[in-house]
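For reference, the structure discussed in these notes is given below.
All protein chains but one are shown in place.
By letter and in written order, the chains are A, B and C; residue numbering begins at 1 in each of them.
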C-alpha cells in the first residue's frame, strides 16, 4: 500500500481549490483513491485556506495526519505549515515571492523553491503572460513528478476542464504542467514514489462531495421540489440543484429565508411531490417550527441539516457535530420523525434515497444530519454507489373517493399501523383540511369548538405508533472491528471515517479496538445498542464537539455511560493519531491536559501579531514561567522580525487560560 | 380539614371566569386557600369552558379530582359534567333554559334548578333588566350558601370589582347575590359545610396566576425591557406588563414576531438593561436561533417558554410538558445557559428574580420553562411569596477604560472563572464589538481573516467553564416525603402540585411514597440526583406528555432508568387519583390499557355527533362487540334523541384505534 | 378563455359551522369566497384554501374544498409550495392582518414581487382576534388594546400601497359589510393572472370597538361608481390607497398585466409537477456522474 498527502495552502481567491481538484481527479482517473479536506474561512478573498489531498491506492476515509508535500502559495502559508511536513517530504513555493527559513522545517524535508518567472518563461513566450493563478498548474506538474505519476491523466483533466475555453488555453495549461514536471524532475532526482508501486485497480472513480451525493440521490429518488436559502455548508446542494435544474426538471427555489424554505417544502409535500430542503444549523433553527407542523400534518418532506462550527454564527466554514439536540428537540411537542446521520458520501447517497421512501411510506418529516466535513469534502467513490437504479417506493394514494358510499374521507383515519390513507389535493370526493391544530380522523380541529380529550389521546397514539413500526425496518447499528476488543469507540456522522482509521492503527499497535457508528437517531435501536455497549469494555466516544452529544444521547437511550470522551471543538476535524494518542492516554488513566501547548502558544502569538497589525513579526522561542503575577503559569514568547530575525519583543500568554497577559515591543505595553 | 370544589361550565363569553374570580377572591378574603383551573378552547365565543375552583382550609397544590357543586351555564355543560358531581353534591342551572335528565347524575346528587326569571324578579323591578351574564352572580350567591359561608366577603369583592361602575351597579349585584343565597337557603336546608368548621387562619391572600407572578417578579428584579408577541399561554405576561407599564416604567414592546422579540430583548441586554421576553412553544421555536446568539455573545437575557399542547399549533389552550428537548436543544452548537423550571407560583416568582441575578452574574441567557397549567391557573399564595424586597445583584461594570495604561479592553478576557469583565456600550475607552461569529478576547472574529484553532479552543472552554461554576450555587433537588419509600415519583414543573397530593394519598393508603421534582435542567445536579435515584426502589415518572421527556432527560444525566412512567397527553392536567391508580396498577405489574374506555367511547360518540351537526342526539347505552368485521373489538353505542330519548341510531367505535367505524341513523350511512 | 360553468354556492358548504363570534366579519368573507368559487366554476377538489393561524385563519375548516391551516404567518410560503407542486389547482390564501401584515409581511412582499399566481384575501380587523385583542399592524395610532392600554404609538401599515409597490398586479379592498361587492372582487381576483391581494375589512365585534361596521359604513364608497380606472396609473392608485379618515374606497384599486412566476419557471413547462413522472433520464444521469470523473 502506498499513499501520500499533498497540502496546498494560500489565500481565498488563490485558486487552490481548482488545483486540488485537478490533482484529485488526475489521481482518480489513475485508479487511485482520493480524500480531500479544505480548511477555509468565511471570507471571499484573502484569509487562509488549507487544502489537504490524500492519495492512496486503497480506500481512505479521512484526510489522515501526514503531510508529504506542501505547496505554499504565500508567505503566511510557510509560517503556518512548513513545520508540519513529514521527514522525506517536500515544500514547493514560488521563490520569486516567498522565502522559507530553514528554522521552520523538520529535518529531512526538502525545499523545492520554484522561480515561476524562470520556469514559465518559455510558456509565456509562446502563449502570453502567465497569470499568478496559472502558476498553480506548474506546481501540480511538480507534484505529479514527486508522486511518481506521469502527467497523462492530468493533461486529460486539464483538457476536460478547459474544453469550453478552446485549444489555446488547454495547450498553455498543459505546457505549464509539463514545465513544472520537468523542473521537478531536474531538481529532485528521486521522487517519493515509483509509479509502478501504486497498486491501482485502474477503475475510474467519480470525485464527489457529500452535498453533491445528496443532491444527486434526491434527483434519483424522484425529488421534484427543492427549496433553499444559501448557507454554508449546505449551499452547494442548492448550487448543484440550480446548475442542473434544466436537466433534472426539479423546481429549484431560492426563498427569502429559511422559514419560507421549510414551509414551502412542506407545502410542496402536501401538494403531493417529493420535496426537500437543506440548511446549516442556524437556518435549521428557523425551520424548527415548521418541522413540527410537518409532524402533526403527517407530511413527507426531507430536511437536511449540515452542521458547522457553532454556537450561533460561530465558525461558519468549520466543521462540528454539535447540533444533535437542536435536531432531536426541533419544534415543540411530540411527533414522529426520522432522524438519520449518514457516515460517508456513499452512505449519504443511500440515506437520501431511503429517506424519501420512508417519508412517503410513514408520512412524516425526515431530518438528515450531515456536517461540513461530510458535506463539503470531496472523495473518490465507486460509481456504483451513485447508481440511478434506486428503489423509488411511493405508497398508493386514493384516486377518487365516493363519500356517498364510503362515508366522508378520513385523512387521519385511526389505524392499527398508524398510517392513514392519503388522497392528494385535487382528488375528487376527498376534500379535507391539513391542519397544524390537532384534529380528529377527518381533520376537523379538536382545539376549538370540538374539544375532545379521548380523540386527542387516540390521534397522539396513532401518530406515535408509526415510530415503532418504522424502527422495525431500519437496520440496527453493528460493531465494526474485532469482536472482543479492549476498547470500543462510539461515533456518528463523518467522524466514522477517522475513527475507522484510528481503530486500525490501535489494532496495529496491539490495542484491540472496535467501533460503533450510530446512524439512526430517532427512532433508536435501544435494544441492539444496549446489548453491544453493555458487552464492551472501555467505551470511548469520539466526537467533534465539546459536550459529547452522541454519548449523552446514547446514555439517554440505553443508560450506558461512556468511560471516556474524545472531543475536538476548535473547528478542525479529528485526525487518526490524535485519537490513538488520546485512547492511549485514557487507557493509562491520564487526565486530559487543557493547558496551552507549546505549538498552541506559538499559534496564539501569531494570532496576536496578526490582529495587532504586527505581521512583520514572528514568534521565535518560548518558555514557561511559573505564576508570574498573573495567577497562572505563563508562556513567555520571544518575538523576532520575520525578515531580519532580529529580536523584537515578548508576548506572555497564560498557560491555563490562554489569555494574552502582556505584550512588549520597544516600549512596554500591556495587552 | 374541609374542602370543596366548585365547577362552573359554559361557553366562552358566558363570563364564567369573572364568576370564578369573584368566588375565589371571596374565599381568599375569608382566609381560605383556593386553587383554580380553567379548561378552555382556542375560540373566543362558544365552545366549552370548564372552570374548577377548589377551596380548602389548608394549602392545596392542584385542582384535585372531586366535584362538590356544578354550576352549568348551558345544556352542553350538563351533558358533559353532570355525571362528575360526587355524591352529596349539587347541580345548579338556570331552569328557564336548561334541563337535567335524572339519568345523567349519580345518586346522592341534588339538582338545584334556579328559575332565574323568578329569582331575579324583585331585583329587576328595582334595578332594571338582569343580563344573562349577571345571573352568574345569583349562582354565586347560591354557592356561598352551599359552602356554608356568608355573603359578606363576596359583597366586598363585588364592591371592589364594580367600584368604577358606581353604587347602582354594586347594589344590583349585591342584590342578585343575596337573591341567590336566599333562594338556595330556602331550597337546601343543610349546606355541605358549616361555616365554623372552615379552619381559616383569616390571612388575606392574593389570588394570582403564574404569569402574573413572573411579571411581578421581573419588575421587582429590575427588569426594564419586556418584549413579546401575543401567544397563549404566555400572553398574560404581556397584558400585565402593558397594563402596568405606566406604573412600573418598564418599556413594553409588542413586536412583529417572536424573532424580533428575541433579538430585541437580546439587544436591550447588550445595551445594558435587564431584559425579558416570553412565549409559548411555537414562538420559542422561532427564537431559538437568537438564544444561541445570546450564548456566544454572553448577554444576560431571560426567555420564558410557557408550554402548551403540541405538536405544532396543537392544542393552543391545553396544558402539556413536552418542550423539554426543544428548550434543551435550542440553537445550534454548544454554549452555557441556565434552564430552570419552577414548580408552582411562589417558585415562579422566586425563580424569575434568581434568573435575572444569575443571567447578570454569569452573562448568559436564562431559559425559564413554565406550562399552561402553572402560568394560567390562579391560586392563593402568601403575600410574602411576592415580596418586593428581593435581592437584586448586578455585577460591577467597567466605568471607564484607559487603553493607554491597560491595553485594549478585552470584553471576552480569558479568565479562570470564565466570567469576563463587562463594559456597557457608552463606556469611554472600552469600544468593542459584540459578535455572533466566534471571536478572541477582544471580540475580534476568528471566523474570517484571523482563524486560530487554539484561540477557538480557549474561548469555548472559557464560556463553558461558567456552567460548572454556576451549578455550585444552585440548590440541588431534594427528595420530598418519607425517606425510605417503596415508590419514588419523578416530576417537574407544575406537575409537582398534583404529585405532591398523590404521594400524600398513596402514603395514606399505606404505599410509602416520596417524590423528586427537577427544577434545574441545565446545568444539572448529576451527582445528587444519581445518588437519590440509585437508592430509590420503584421509580415512576409522572409527566403531562407522551414520551416522558424528563425521565429520558434524567436518564441521560444519570444513567438511571425509571421503572415506570405515568403520562397524560390529552390536554387536560393530571389529577391525584389518576396517579394513585396508575401507581397501584404498576405495583401490581398491570400493563397499561390503551383501549377506549366506556366513558371515552361515550365522549367520542358525543364528538362525532357534534362534528356532524347531530347535536340533538345523545349517546345512551353502549356495549362491546368482539371483532365485528373491522379487525378489532368495537363499542356499539345506541343513540337517543336528547329531548324525547327516542332511539335514533348507532355508532360503532373501534375499541383499540378509537376510529368511528360505522354510523347509522334512519338510513344506514358508513362514517 | 374557456367557458365557465357556474356551480351552486351550496357546493362549498363546509363540514362544520364556523365558530366565529356571532356578527364577526369573517362570515361575510367566507360567504364571498364560496360565491366567488361558485361563480368561477371551480370545483371543490380544484380549490385549495390556505391559511395561517388566527380567527380568520380557521376559514379553511368551514368550506368544502382542499385546505391547509398552517402556521401563524406562514400561509404564503406554504401556499407557494402547495401551488407550485400542483399548479392545476386554484389557490386562495386567507388569514388575518396580524398573520399577513405582521409576522408574515416578509413572505408577502417576496411572493408579490414574484407575481405568483395566487389570490390572497386578508381579513383585516385591525386587531389580533384569536389572542384576545392586542394591537395589530393595521391598528390606528392611539388605538387602545390589551397590549397598548395607553394607545398604540406605531403608524399602521398601508397594505395596498405595500402591495402596489412590491409587485402585486391586482390590488383591491373589500368590506365584509358590502358582501356582494366583496364576492365580485374576490371572483375577479381569482381570475386575475398574477398575485392578487384583497385587503378586506372584516370587523372584529368582540375586540375592536373602533373599526366597527358603522365606522366603515360611514366611510366606504365604491370605486367603480366613480369611474376610477385601476389600470391607468400606479400613482393614482397609490393615492387612492391613502384615503382613510373620511372616505375609504372599495373595489379594485390597481390592476396590471405582467408575466407571472409560473410563466418564468422552466420546471412547470411540462405541466403540474405532481403529474410528472418520477422516472428519471438515466442516460443524462450517467453523464452527470461522468462529469465528476
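Definition applied: a residue touches a chain if its C-beta (ideal position, glycine included) is under 8 Å from a C-beta of that chain, and two chains touch if they have at least 3 such contacts.
All of these numbers come straight from a predicted model, not from anything done at the bench.
Residue-wise, the contact with the chain that is not shown comes from C:265, picked out of C:243, C:265 or C:281. Considering the whole complex, the residue from C:42, C:55, C:68 or C:103 that touches the absent chain is C:103.
Among B:80, B:239, B:253 or B:555, only B:253 touches the chain that is left out of the view. Among B:194, B:383 or B:643, the one in contact with the hidden chain is B:383.
Along chain C, the points of touch with the absent chain fall at residues 102-107, 109-110, 113-115, 137, 150, 153-158, 161-162, 165-167, 235, 238-239, 261, 264-266.
Chain A meets the missing chain through residues 13, 42-47, 228-232, 235, 238-239, 242-243, 245-246, 252, 254, 256-258, 282, 312-313, 611, 613. The chain not shown here touches chain B at positions 25, 28-29, 204-208, 212, 216, 219-220, 222, 224-225, 227, 244-253, 255-257, 259-275, 289-290, 293, 297, 383, 386, 388-389, 392, 394, 408, 424-437, 442, 444-445, 448-450.
One rule holds in what follows: only the chains that are shown with their structure count from here on.
Centroids of chain B and chain C (each the mean of its C-alpha atoms) stand 36 Å apart.
Chain centres here are Cα averages; for chain A and chain C they lie 43 Å apart. The residues of chain C that reach two or more other chains are 15-16, 19, 53, 71, listed in rising order. Across the assembly, chain B contributes 42-43, 46-47, 282, 312-313, 611 as residues in contact with two or more other chains.
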